[in-house]
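Only one protein chain is missing; all other protein chains are in place.
We just call them A and B in the order they show up, numbering each chain from 1.
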Amino acid sequence: MTQSVQYDNNIVRWYVISAIVYGLAAMTIGVWIAFQMVFPSWNTPFEFLTFGRLRPIHTNGIIFGFTLSIVFATVFYAVPRLLKTPMWSPVLSRVQFWLYQLTLVGAVITLAMGFTQSKEYAELEWPLDLLVVVWWVIFAVNFFVTLAIRKEQHIYVAIWFFIATIITIAILYIVNNLAIPAGFMKSYSVYSGTTDANIQWWYGHNAVAFVLTTPILGMMYYYLPKHTRLPIFSHRISIIHFWSLIFIYIWAGPHHLLYSPIPDWAQTLGMLFSIMLIAPSWGGMINGFLTLTQAKEKLRTDATLKFILVALTFYGMSTFEGPMMSIRSVNTISHNTDWTIGHVHGGALGWVGGMAFAAIYYLVPRLWNTNLYSEKLAEFHFWTATIGILLYVASMWVSGITEGLMWRATDATGALQYPQWVEIVQVLFPYRVVRGIGGSLFLFGFLVMIYNLIKTIGNKGSGFTQVDLREGDKA
Amino acid sequence: MKFKDYGPNDFDGDEIKEGRGWLPQWWTLMLIAGIVFSVFFVIYYLMILGWNSKEQYAQEIADYQKTHTVVAVKLNDDGSNPLRADAGAIARGQKNFSGLCAACHKADGTGLVGPNLMDDQFLHGNTDAAMYAVIMEGISVEQIKQKPSKGPMPAHKNSFGSQKVLETMAWLADKNSAILPK
Partner (left out) sequence: MPNQNDNQHDNNAENQKLTWYEKFSHPLEYRGLRFTIYTTIAILIGGLVEIPPFFLQGNVQKIASVKPYSALELAGRDVYQSEGCFYCHTQMIRPFKWETDRWDINREYGAEPYSKAGEYVYDHPFLWGSKRTGPDLSHEASLQPSAAWHKAHLINPREMVPTSIMPAYPWLFEKPIKADEVVARMNALKTIGVPYSDDELKNAPAEVEGKTQGDALVAYLLKLGRDTKGK
């Protein structure tokens, strides 16, 4: 096939670099604050180094810095290729990129200074919110015009997920961030109390759905068949799991508010739709696994494929664990504990991280037209990352269930067995140390990847050769 | 617009192919089961049983009260603590103290924002009866406004009840001989 269209690879390179920079920053902060929870002295000497200021930088950095960057990289790489036309406006692509960077830098600075709306994953204050809306609209316009002028008539499943992401995030973001400004960098949510809680978790839960799930599924549907050159197992599964996933996900928000003062009917809907969500979520995993099995021999030698496998595994695990935690009786123990933190990291490190690394290992050699410097180092990255995740998730399970049970434990007289809060905190010390070690391992793997990529890019233009991962002779 | 490039970039010759494999049966069943279960749950649990979290709490409290009765312990007629010098009570008293009182009076009772209980200076009296009254009823913010002292103190008649208050006093008296029986 001849190259009839010139694709804009610059923008993709920028986004890949942006993902790496924000990933490194956010993960480093993550490790730091993990150790703050065992060594409180790590909170000093500067006020912006306290846990309460760093945590939103960590979460926003991972979600909107690292993840969104690699999602944008994928969109600007894959969408033109799938639609066989360059992005409609390279100028808008660039405007979006720089406004996005401005937002991220602004986010780091303002969050460190304590300017926050205090809604999880919607912490940014109103001037930055407006900026976000501007570049999201620019992105949407650029994307949808490209879609309209496409040369390939058929819209591939990866693009379905990107469409869902763009629409849903726009709606969620605007509704949840409605606030009355009370000065520069200070505002109050227009909603109050239970209404605010309900809207926040409708947003918060679906930020997970439409930033950390649907675009990552889009990535899976692109990189997996491109990298292996194997057909996606089933278009039928794609149809069913796409529509059921996006329809059901939206309802599940109130599972964050079980046994809270919001009405019981809303809580029940949140719980039931979470349980219904297992099958749609697993649809993506099954389609991925059944595609992967056609190349199972190559799993042994190919790190990118391994990352996709581990991503799908953690996706399947987290999307089962989440609905379990949404069941009222389980939530009684798990709510507010470290278990929740473990759950979110299983998804973020395993699923999002795994898929993002696969994307980076796929993109960098192609973008700089060279081969990966060292497959061995990629392999090493894979194992440190995987062991890191397992340590993290396992320690948080133990820690979460331990505190959940200790909070409710009563002695023979029916009185609380551990009336002193700090007694329980002390018991969790070793698990939180292990968590910090797990996170450090993951970060170390990330550093190895950066080294590997720097060496790879140093060799740019030397020519890329694709390894054929298909088994036998299926040409 | 011209883009910087590092050479040929056509690594995308392969079209992505999609098969039309059937949905795994167990997966379809799981999807349907989730929906059926939800409908069943709403009808049975919410409409027929009428479950709600408010009643669940009331039930939990009622169950507890059925199986647990509170034994009230009182001061002796002369106002002294009946648990004085009771080794078991002293041990339990120390545990009570470290659980609740230590936040203000420090684990060893020498005081933080709450006054030192190990010296011979007492703001509200040093007899068992006086201490019992202060611990049970607490010291309100209003009382402090009338008669300034160290700070407010919560009433412990409900948090501890008389049994635990007397145990705690037994431990204090064991540690500090300035606390007199009457």
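To be clear about the criterion, contacts are C-beta pairs under 8 Å (C-beta built on N, C-alpha and C of every residue); 3 or more make two chains touch, one makes a residue touch a chain.
This one's a predicted model, so the numbers in the text were calculated from it and none came from an experiment.
> Indicate each shown chain that the hidden chain touches within the full complex.
A, B
> Which one, B:80, B:116 or B:159, makes contact with the chain that was left out?
Candidates B:80, B:116 or B:159; residue touching the omitted chain: B:159.
> Among A:273, A:315 or A:431, which one is in touch with the chain left out?
That would be A:273, which touches the missing chain.
> Considering the complete complex, identify which of A:259, A:320, A:380 or A:444 is in touch with the unshown chain.
A:259
> Which residue, A:341, A:378 or A:469, contacts the hidden chain when the whole complex is considered?
If we include the chain that is not displayed, A:341 is the one touching it.
> Name, in rising order, the residues on chain A that touch the hidden chain in the full complex.
Residues of chain A in contact with the hidden chain: 36-38, 40, 43-44, 47, 50-53, 55-56, 114-120, 144, 147-148, 150, 153-155, 160, 163-164, 167-168, 171, 175, 180-183, 186-200, 202, 231, 235-236, 239-240, 243, 246-251, 253-254, 256-257, 259-263, 266, 269, 273, 332, 335-337, 340-341, 403, 407-410, 415-416, 419, 421-422, 425-426.
> Please identify, in ascending order, the residues of chain B that touch the omitted chain?
Interface with the chain not displayed, on the chain B side: 15, 17-22, 53-54, 56-58, 60-61, 64, 100, 103-104, 107, 112-114, 141, 150-156, 158-159.
The rule we apply is simple: only the chains that are shown with their structure count from here on.
> Distance-wise, how many Å sit between the C-alpha centres of chain A and chain B, to the nearest whole number?
Here chain A and chain B have centroids separated by 35 Å.
> Tell me, which parts of chain B touch chain A in their complex?
For chain B paired with chain A, touching residues are 1, 3-14, 16-24, 27, 30-31, 34-35, 37-38, 41-42, 45-46, 51-53, 64, 67-68, 98-100.
> Along chain A, where are the residues that touch chain B in the complex?
It is residues 1-3, 6-10, 81-82, 90-91, 156-157, 222, 225-226, 229-238, 240, 244, 259, 264-265, 267-268, 272-273, 275-280, 282-283, 286, 290, 366-370, 413-414, 419-420, 460-461, 463-464, 466 of chain A that touch chain B.
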